[in-house]
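To start, I am sharing the structure in question, which I have written as structure tokens.
Just one protein chain is left out here, and the rest sit where they should.
Residue numbering begins at 1 within each chain, and the chains themselves are lettered A and B in the order written.
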Amino acid sequence: MANSAKGFDVRKQWGFTTIAAVCFVLLYLPVVLLVVYSFNAGTSVAIWEGFSLQWYRSAWDNQQVQEATVRSLVLAFWASLIATSAAVLAALATTRVRPFKGYSTVFAAINQPLMVPEIVTAVALLILFAGIKVQTGYTGLGYLVLAHSAFCIPFAYLPIRARLQGMDLTLEQAASDLYASPFQVFRRITLPQLWPGILAGAMLAFVISLDDVVITEFVKSAGQDTLPTYMLGQLRRVVTPEVNAISTVLLAISVTMVIAFFFLSRVKK
Amino acid sequence: MSDLAQSREKQERRNRWLLLTPALVILLIAASGPLLITLTYSFLTPGDYGGVEWRFSTEAWFNVIFQRDIFDDTLGFADAHLSILWRSVKLSLMTTIGAVILGFPTAYFIATRPPHSRDIWMLLIMIPFWTNLLIRTFAVMELIRNEGTVNSLLIWSGVIDQPIQILFTETAIMIGMLYVYLPLMVLPLYASMERLDFNLVEAGYDLYATRFAVLRRIILPLVKPGLIAGSILVFVPSLGAYVTPRVMGGGKQLMLGNLIELQFGQGRNWPLGAALSITLLAIVMVALIFYVRSAGREEVGHG
């Protein structure tokens, strides 16, 4: 290794580092600019007129934004809670077990939301829920919670499964050898070790629910905007830095969660 | 088999399905089930004000590709649909190629960093991916719009005096999709490059290969599974993209996703929307099956 620094570096490929640098800049430049202009004193999202928090204030005072924020958070909370609970149980049933009949079907079913284009699921849910709405007259948040729970399941399932796969089955055997009943084994041994995976899965599900546009746009009833669908509606008009301010807050939540997820999934097993 | 083992196995089976029930029920109601309803709807007659009438019809499927002239009732290809389909495939392919050009060197760069810093580089790639797709699209939109940063900068520096119209063009859609789906290319490429044995590269140089020959003859074949995976991962969501073409195309440059939406909105032709939606699903499934097949073959080949 000491030699390769001075001599011939077998890993080097001409121009690759430059392209990688360009790639990283391109990935972050638009987002950084978006954040910067959320603090703009003027009404433009391209011309800098000085620092100001006025757009955060105006977003905060905007009743539609307030309602959409609360709705987004409530929705993400329930969807991630339901999806994570279902995913934990499903992971327990499909991980560290002998291969069983129907395993690949179950696995495909759980991961289906990852494979089917969102727009396809969105219109399918529109068709189904439109019928139910007419039949029952219920137009509450339940449809969105159900839809979000479904597409959040694989995102919660995969990190939980990964964690579970890395766990030593003999620990559970040792516990049952020491007189722990199956439930005690789960509560005292499996759950404490699985916890980082569950947390990671829940956070991922939360972020995914919080960010969803397409399915929400098709499933929501009138007046049920979430933050992303509210923003989508705003983009049709003249964009003010208020949208940047909302975006920045959403970005901050996502980035925090993703970084926390990253470190959680590195917790030693 | 003893009765004991048999009864244990039976109980194990019951527990397993009990544990799977919540997830499967939710997925059945809100993921798999609705797809079947969509398929059913594609064979019904459109209602006058949206919705359907429960009369069997293959008209919707027929209309995916063909159209009847309203004046003389002659049969022709549905040019509008076909051009949108073609645009979807074309833009998705271009996005994929763009992602390879940018993503391959980036993944290689990360894979050749010291082991402890690779995770951090990958985190830098993944952070944008896990942040809101709409926001990222919006960020690009602000960059390239007529009053946006790029045009302002070019005008200010005197390179141009009229803003270049990028937004609401096919190029804009491609730039947007490339931006939002690029991490999906880097991820699998990195995964296969990280496992790359650089002794093989050394052996290549030892046998008089040039840098380019090493790249083409040794590295590329070895990371091919990652390249295929990345291409599928970028191509599939691009093909079904809805938000990015809506924002970047401004309702002028439709892709398949927008065409589907149109049938449920202004078009008021739910069966056609359903048929188009199933068509999209079918194309995606073919791509995925192709991927699974080739991934499986690679594994056998290397096994």
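In the analysis below, a contact is a pair of C-beta atoms (placed from the backbone, for glycine too) under 8 Å apart; a residue touches a chain by one contact, two chains touch by 3 or more.
Just so we're on the same page, contacts and distances are computed from a predicted model.
Asker: Tell me the UniProt name of the left-out chain, picking from "Polysulphide reductase", "FtsW/RodA/SpoVE family cell cycle protein", "NADH-quinone oxidoreductase subunit H" or "Spermidine/putrescine import ATP-binding protein PotA".
Answerer: "Spermidine/putrescine import ATP-binding protein PotA"
Asker: If I consider the whole complex, including the chain that's not displayed, which of A:A21, A:V97, A:L114 or A:L171 touches that chain?
Answerer: The single option touching the absent chain is A:L171.
Asker: Quick one: which of A:G50, A:P192 or A:G223 touches the chain that's been left out?
Answerer: Of these options, the touching residue for the absent chain is A:P192.
Asker: For the full complex, which residue in A:T18, A:T105, A:Q165 or A:Q184 touches the chain that was left out?
Answerer: Result: among the candidates, A:Q184 touches the missing chain.
Asker: So which bits of chain A touch the chain we can't see?
Answerer: 168, 170-171, 173-182, 184-185, 188-189, 192-193, 268-269
Asker: Hey, which chain B residues sit against the chain that's not shown?
Answerer: 1-2, 4-5, 8
The working rule: only the chains that are shown with their structure count from here on.
Asker: Compute the distance, rounded to whole Å, between the mean C-alpha positions of chain A and chain B.
Answerer: 17
Asker: Inside the complex, what are the residues of chain A that reach chain B?
Answerer: On the chain A side, the touching residues are 8, 10-17, 19-20, 22-24, 26-31, 33-34, 37, 44-47, 82-83, 85-87, 89-90, 92-94, 97, 100, 106, 109-110, 112-113, 115-128, 130, 146-147, 149-151, 153, 157, 204, 207, 210-211, 213-214, 218, 228, 231-232, 235, 239, 243-244, 247, 250-251, 254-255, 257-259, 261-262, 266.
Asker: List the residues on chain B that touch chain A in their complex, please.
Answerer: 13, 15-17, 19-20, 22-24, 26-35, 37-38, 41, 51, 101-103, 105-106, 108-110, 112, 119, 123-128, 130-136, 138-143, 145, 147-149, 152, 179, 182-183, 198, 201-202, 205, 211, 215, 236-237, 239-240, 242-243, 246-247, 256-257, 260-261, 264, 270, 273-274, 277-278, 280-281, 284-285, 288
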